[in-house]
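Every protein chain but one is kept in place in this view of the complex.
Moving on to chain A:
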Amino acid sequence: MFRKIKKRLRLGNQQDNIDTIYTGIDEPLPRNIERVKERLNEIFSECSDYIQREIVCGEDGCIRILVSYIEGLVDRSILNQDVVRPILDYFSSVEAQDKAKRVYQLIKERVISNNEVEEVQSMQQVVYKIVSGDAVLFVDGSKSALVVGVKAPQGRQVEEPDTEVSIRGPREGFVENLATNMVLIRKRIKTPNLKFEMMQLGIQTKTDICICYIKGIANEEIVKEVRKRVKKIRGDAILDTGYIEQYITDNRLTLFPIVGNSEKCDKLVAKLLEGRVAILCDGTPYVITVPHLFIESIQTSDDYYDHAFFASFMRVLRFLALLISNLLPAMYVALVSFHHTVIPFKLIITLAASRQGIPFSPFVEALLMLAAFELLREAGVRMPRTIGQALSIVGAIVLGEASVRAGIASNLMVIIIAITAICSFVVPPLIRATMLLRFVFLIAANFLGFLGISFVAVAVIIHLCRLRSFGIPYMAPFSPLTATDLKDSIIMVPIWAMITRPKILFQEDTRGTVGIKRREVNKIGEG
């Protein structure tokens, strides 16, 4: 089934040429300014935000200059100050020059007081520059145009990200503007080895994408692989790094995150320094990192700023929370419906008392409560922040208290779902994976008790061992066991004892395994 869908997707992709929207205007610039004006008006017909301004100066108006830009994308005061005013000033005082070539050179070299000046020759490039927020200058009689970078600063200020809160450490988070994000990274890593490779993706959106890594620290093979996979992306739009993530992942049919994402600058910089590769995308504060391993999900940036003892303890707790949020409802159902003998005698009396008069089987009860919890969670995410409090009251009191009073759910089940819910928020990157796995475990427990849970657990472990992120085994450093990398796993050593970078990112056979994966990725791409 998936193969068919893939095939259809692939066919759809091939029919689109990357430059569909630009093919109609693949032509050199006309020399005559009237013709340029006409053509641009044709291309930007019905674009009310497109602005053209003609400047006529010199004696008897022999110098004609056209300025084109998009309203709002360009900072108008800078444009006036750097371009329009100097031109008017210069050519009103200087004797008339009848050679257009000379005027063009003068403007480029002497008149414009902006640092960012570029020359373009084709209509295609001109249109691209205009829509990406630059101003374009045409001089009558010249066959090239001047692009002046007068982009207005866009978007919000740098602030603390909502999704990743830390108690200690830098609070700066990424913003939607790519240039600002690049500055945020460069500010922290002051070396020319920090590389930013730019490219444009998306047939319609032409979104700026930036591959970021530290040369000499990042594994060259992985960088090459990232470049290759990113270049293969074909799609109308890239609105978020989530799009890229889905295109470049090794395994497209997995619940687990094998590409990491973050909004926090310090976290991203730490990952770059470990030898990972980041991909930034204009228009989103989320930056993705590869390779992303399982262990990264239970690491937080706070761990490294705090004492290693506490950090290790927190990591053990997080790992336990992960297990509990996956297994607890399933364990309860298995115990109550299959393995009464395992429960100690005193507890079984309490249990029986609490289940007395409940009309549903433990499985149905757990399913209902879990569904209610997931609904509450989703509602909490979607609705306006101001009514959040009301919802939590409704959720906690009405659903919890009233359902027990009404005899629909047992007290113990409410406690179990509550613990599961709390634990599920402890490891944010795995929330979605655990959400689904919890139901799978629950169903398995209902059919075969602990045996069913064990079956599913073994299958999940095999699946985890099967996963690779850019050729690196997902479960490293546990399997394959990488002794030196265990220093930063569940038990963490102090920061002064972490003297080597993650070795697994540079494993000897990376080349081989990346090669294997590459072939598989090709296969996916080719159907």
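FYI, contacts are C-beta pairs under 8 Å (C-beta built on N, C-alpha and C of every residue); 3 or more make two chains touch, one makes a residue touch a chain; residues count from 1.
Convention: contacts and distances are computed from a predicted model.
Per UniProt, the protein behind the absent chain is "Spore germination protein KB"; the candidates were "Spore germination protein KB", "ABC-type multidrug transport system permease subunit", "Hydantoinase B/oxoprolinase family protein" or "HEAT repeat domain-containing protein".
When the full complex is taken into account, the listed residue touching the unshown chain is A:Cys465, out of A:Ile233, A:Val404, A:Cys465 or A:Ile491. Contact with the chain that does not appear here is found for just one residue of A:Gly202, A:Pro285, A:Pro329 or A:Pro473, A:Pro473. From the set A:Gly61, A:Pro153, A:Pro344 or A:Pro359, the residue in touch with the chain omitted from the display is A:Pro344, counting the whole complex.
Hidden from this view is one chain, which touches chain A at 334, 338-339, 341-342, 344, 448-452, 454-455, 458-459, 461-463, 465-466, 473, 475, 478-481, 509, 512, 516.
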